[in-house]
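The complex is shown incomplete by one protein chain, all other protein chains being positioned as in the whole.
This part shows chain A:
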């Protein structure tokens, strides 16, 4: 301001001193007062109260009143920058002449990055810190009764999924389990599930506690993801662990130990466990005759390094599983023995960072190796799969209103299976597949209320010798403060499952195809979420064959088709009663297909028309306990009874399971955990296996497909050792 002028002015005596003081007063006087006034409005012309209006570089300013009006005086002169800042709006800057700025109306532009901007929600159920609209919280995966730390089991309490108890994998909206792909940090996991055999449920390989965010899409997802007909499950590992610690778990089914080390820019976590079901199965009656109970040893390790503008992550997981059991089979008098050994290795390295102005780069490589040795009766089936993905993605923030991303993927899969019946047949089948894909997608925000995403994916499959072009589009419109509509459309294609394409040398297969149409309504308030989603899915190009089982000499074609349509409802509420959280999911589905060896259009056996889940969690402070109940219900599922003329005419009775869990905090770092599934002991039947041939009376005999045990009990003790006495393993349960 005027200080510099005063220094130049060199006073020499008393007189000048007086003069200077006078001058100072005088200057203070003439520089003093310019009034700046006006009104702050939003784009619709509504007043904005509480905005901070000031002249840049000075303290002169004011806060807008309830009517948006402001007025202040400034000693600044000439042309200055007027700044208006308010969190919900973009910061406004304008060059003004301070002598002549009165009663002006100023319009602020909405900050589209603000918390309440519209987000496209069609098809996507999110959990995590970064998710704006979170349906599940990260902790829910592990504190949901009945989930037993299995990510997939927790997701099965959400709408759009089917509980298929004898399989354990994710079945989404009339799709087979293989139609869902799992991605860790954007990279595909070729073998996301543990090893399994006939009618024994599997579980997810991933322990939930290394992941900070989960996005589960039941359809209409981004062009970034391909090779999935129904759904994608996106798991993101934590960028930064909390602290140095050691976790110890003692469970009725095994042991676990984990350790995390944190340095200035990097961190390392390792987690290992050994599971042996022998002691448990000795005590609790089983529906299955085990020769050797389920045993596994496994571990996961994550290393993270923070660069100035990016983060590098390295994730590796290994597990070895084995079990040996005798299963009753309707075709044989004696039970059939299955002896299984599986080794699985997964590696994933990724880098995500910013560069230049508004550019973001994501790149990575993943590799999965799975080796299965199965002895089925006297037959040996050995298979191994090598699967890798290379990925590069670039994203440019062109403005707050437009973002463009594009990228490329390369998938390599090598599979080989050797079959030996130890008498006469010895065969080997396999395939080699390379898929190159390119995609681009634009995110357009027209306003805080209207958003759109448009993309395409182009892929070329060398094995199938075909090129696919898949458009995707979605948009969302916010109708009021708390509610919005979204719509999504997309075309999806996927290479047929290994059961078919291992016979590629006998038949040239084509990709299976689906189109999704989804309409979503969502209402959110703090602590409350309601979603309703209607969808229609059109399947085409499905693989068909003409034999009872899939064989090398089956006659295959790609003429199958099908549809799925339905309605999914979800309600979550944390406000009803203090310390109580609950959610309710309901799904209605109508789906038919003519694929595999179906003689006509029919509902496949994994589809139940109605599914209902109710999940509750209640924290009792006086007992230092959290207790939870989950009730899962689904209506009967179809099965085919060869004694009847109509195909898939049978229907099982409905399924119900009530699970309970109780976590008790001995101290902050020591937790005792108890859970039991199917408390009521409901006798569930998943379906029926019929004999291949009729008996002497011409009747096909059957046996029910039952859970391996009616109930599952679990007791565990979890202990965290760290400097911070507040950390515990509640989230690992």
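FYI, a contact is a pair of C-beta atoms (placed from the backbone, for glycine too) under 8 Å apart; a residue touches a chain by one contact, two chains touch by 3 or more; residues count from 1.
Following the convention adopted for this analysis, contacts and distances are computed from a predicted model.
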item	value
UniProt protein name of the chain not shown, from "Tetratricopeptide repeat protein", "ABC transporter permease", "2Fe-2S ferredoxin" or "ATP synthase gamma chain"	"Tetratricopeptide repeat protein"
Omitted-chain contact residue, chosen from A:452, A:665 or A:679	A:665
Hidden-chain contact residue, picked from the options A:104, A:199 or A:243	A:243
Residue touching the undisplayed chain, where the options are A:61, A:194 or A:258	A:61
Hidden partner chain, touching residue among A:71, A:440, A:574 or A:616	A:574
Touch list for chain A against the chain that is not drawn	3, 6-7, 10-13, 17, 50, 52, 54, 56-63, 83, 85, 87-88, 115-116, 129, 137-139, 242-243, 526-527, 574, 579, 581, 619, 621, 624, 665-668, 723-727, 730-731
